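Note that one protein chain of the assembly has been removed; the remaining protein chains are unaltered in position.
On to chain A.
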Amino acid sequence: MGSIKRISKELAELIETPPTGISVQLVDESDVYKWKVTMKGPEDTPYEGGTFIVNLTLPNEYPFKPPTVSFATKIYHPNVSNDDKGSMCLGMLKSDEWKPSSRIAAVLEFARQLLVEPMPDDAVEGRIAEQYQNDRKRFEEVARDWTRRYAREAN
């Protein structure tokens, strides 16, 4: 299939007109399937001032199969796994919800929107989701602290 053509086109568009707070580049120029995404923490959120590195991997069957998104930078968030994988659970990235006409730009915008408004009902980390719902103040303190600790030195 013409996945290389599609990927190259999307990459060019994202480099030329990147969405707010997001920039992309290839991890290795010879491999268009692995992207390094730099995401700025949105304003008025506990992640403000942080710079988060996100790994985006495209499967060989892209765009018929969805990409996978994982945070390389540690982040305190209900929808990101609290381990060395940093897996992110996005509804639109589940294979039964993904459509081949969906765009990577939309995926990245959705991921950044999750930093503004987490989805506790679709959480990967149940404990953090519970805290987000029942003790927002404490959640924001910890998230801010983690942003200071882990998302400052990223370039």
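We take it that contacts are C-beta pairs under 8 Å (C-beta built on N, C-alpha and C of every residue); 3 or more make two chains touch, one makes a residue touch a chain; residues count from 1.
By our rule, contacts and distances are computed from a predicted model.
The listed options are "Flap endonuclease 1", "RBR-type E3 ubiquitin transferase", "IBH1-like N-terminal domain-containing protein" or "Small ribosomal subunit protein mS29", and the UniProt record of the chain not shown names that protein "RBR-type E3 ubiquitin transferase".
Check A:Arg6, A:Lys36 or A:Lys74 against the missing chain and you find that the one touching it is A:Arg6. By the touch criterion stated above, the residues of chain A touching the omitted chain are 1-3, 5-6, 9, 61, 63-65, 95-96, 99-103, 106.
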